[in-house]
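To start, the structure under review is shown below, and the notes come after it.
Certain chains of the assembly are absent from this excerpt, and the rest are unmoved.
Think of it as A and B in the order they're written, each chain with its own count starting at 1.
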Amino acid sequence: MIEIIESKIDSAALLAAVNDPDAGANLLFVGTTRRLTGQQETSQLNYDCYREMAAKKLAEIRAQAMERWPLKAVHIVHRVGDVPVGAASLAVAVSSPHRAEAFQAAQWIIDTLKEIVPIWKQEVFSDGKKVWVHPGASPSSSQ
Amino acid sequence: MKVNVVLFAQARDVLGADQLQLEMGDRPTVGDLKRALVEQHPELQEILGHCSIAVDQEYSIDETPLRNGCEVGLIPPVSGG
């Protein structure tokens, strides 16, 4: 299952959904908004998203992971829009017969997602400054 | 041929719009589109050097042809997760 939503992610439901009697390993990764990046305090993140393409890329990542590792289930949910500090922006749940492949697959899914899925994070700092995070490009801030 | 380009994140902020329309010649490619973007919207030059171009929701190369009615997305370096 692939989802791009604007509301709170229900991580517990996601973990329950990958449960399978033939899986011995269930892994749930939840990415949350961190308060501090270096010395700067983040008050929230805003996520922009190219929705049709992001859904397509997430589905491709999911299919490739299931082809590459003997996974029983893979669920990926990305929240977009405003995400407050401490709240989840990403949840990835996988299940597999043994744990090594669950760990490998989950890490690959997250790494690949962060490389190719057209979703963008804007940091909103506690002083009101907003900065789009575009790795490799020079940062530009706006009020 | 007219091509619609959808904009995201910093590129959208720079232009103050979530899409733009480009006037292009016949049988254009993604390479042509990049040149037309800089010419017609020089304020995009800096970010454009870091962007990928998606054609119909698929990453492209400079040689990728643009068809009439295709959807072009300007994709700044992504930062999801």
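Note that a contact is a pair of C-beta atoms (placed from the backbone, for glycine too) under 8 Å apart; a residue touches a chain by one contact, two chains touch by 3 or more.
Predicted, not measured: the structure shown is a model, and the values here were computed from it.
Asks: Per chain kind, how many copies sit in the full complex?
Replies: Every kind of chain, counted over the complete complex, yields A x2, B x2.
As a working rule, only the chains that are shown with their structure count from here on.
Asks: Between chain A and chain B, what distance separates the C-alpha centroids? Give it in angstrom.
Replies: About 25 Å, centre to centre.
Asks: For chain B, which residues count as touching chain A in their complex?
Replies: Against chain A, the touching part of chain B is residues 6, 8-10, 12-14, 46-47, 49-50, 54, 57-59, 73, 75-81.
Asks: Along chain A, where are the residues that touch chain B in the complex?
Replies: It is residues 31, 47-50, 52-54, 56, 78, 89-90, 110, 113-122, 132-138, 140, 142 of chain A that touch chain B.
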